[in-house]
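Missing here: one protein chain of the complex. Every other protein chain is in place.
Right, subunit A next:
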């Protein structure tokens, strides 16, 4: 069922269309100008030829790509394991911090101390402490440095995620708990069936964002010794006396992050839309 819009409406449509075309043209022009300035500025720099050789050498890149890729596979495995464990740990700590009652005081105090100290402590130091300190104790059955490094990453990110989960738990309105308790649900049941499902949904975007950060921080495990993508690149740099392997590793990390970033954006958008659509 189409009806012809009034002349006034037709004028409005024409005006808006004109503005839209103008915007596109302006954007194209400004992009062209900025791109030209950057290209001329960088390639025209006096040291550009040398930088090109030692950072963007195609031969070196091809030579070390297989090793770096192999190392990257370790990063991917670490990411999956550390992200999963850090989420479980974070959720557990967040729930422990909400417990009320004098019996739980030590638990609360420990959970609070943990989130305060591990968020302040640089990850590099935690990795050193775990990977070199714990084997130094010479205990029987000390796991491999790889596992110790993974544990260091997990406890550090667990502290951040605990705070994200806690914010989510606190954002659920007290009336929801009142409604759950009025039905006879215990505190634990109210938490599990009513509060946590809502809290986790609400903090999904920041959680995923922290996972993106974790994605690149798993590379710090190279400090402890395991040959991941960064370590492999470092070896390549030492052998070829050329920085190109680092650039290769960097590009691979970005490519690895892209799907995760895309998912994060999508979830954030969906959450925002739901918020607007909701009552």
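The rule is short, and it goes like this: contacts are C-beta pairs under 8 Å (C-beta built on N, C-alpha and C of every residue); 3 or more make two chains touch, one makes a residue touch a chain; residues count from 1.
Criterion: contacts and distances are computed from a predicted model.
Remark: of the listed names "Transcriptional regulatory protein BasR", "Polar amino acid transport system ATP-binding protein", "Tryptophan synthase beta chain" or "FAD-dependent oxidoreductase", the one matching the undisplayed chain in UniProt is "Polar amino acid transport system ATP-binding protein". Among the residues A:25, A:125, A:179 or A:213, only A:179 touches the chain that is left out of the figure. Within the entire complex, the positions of subunit A that touch the omitted partner chain are 175-176, 178-186, 189, 193-194, 197-198, 201, 277-279.
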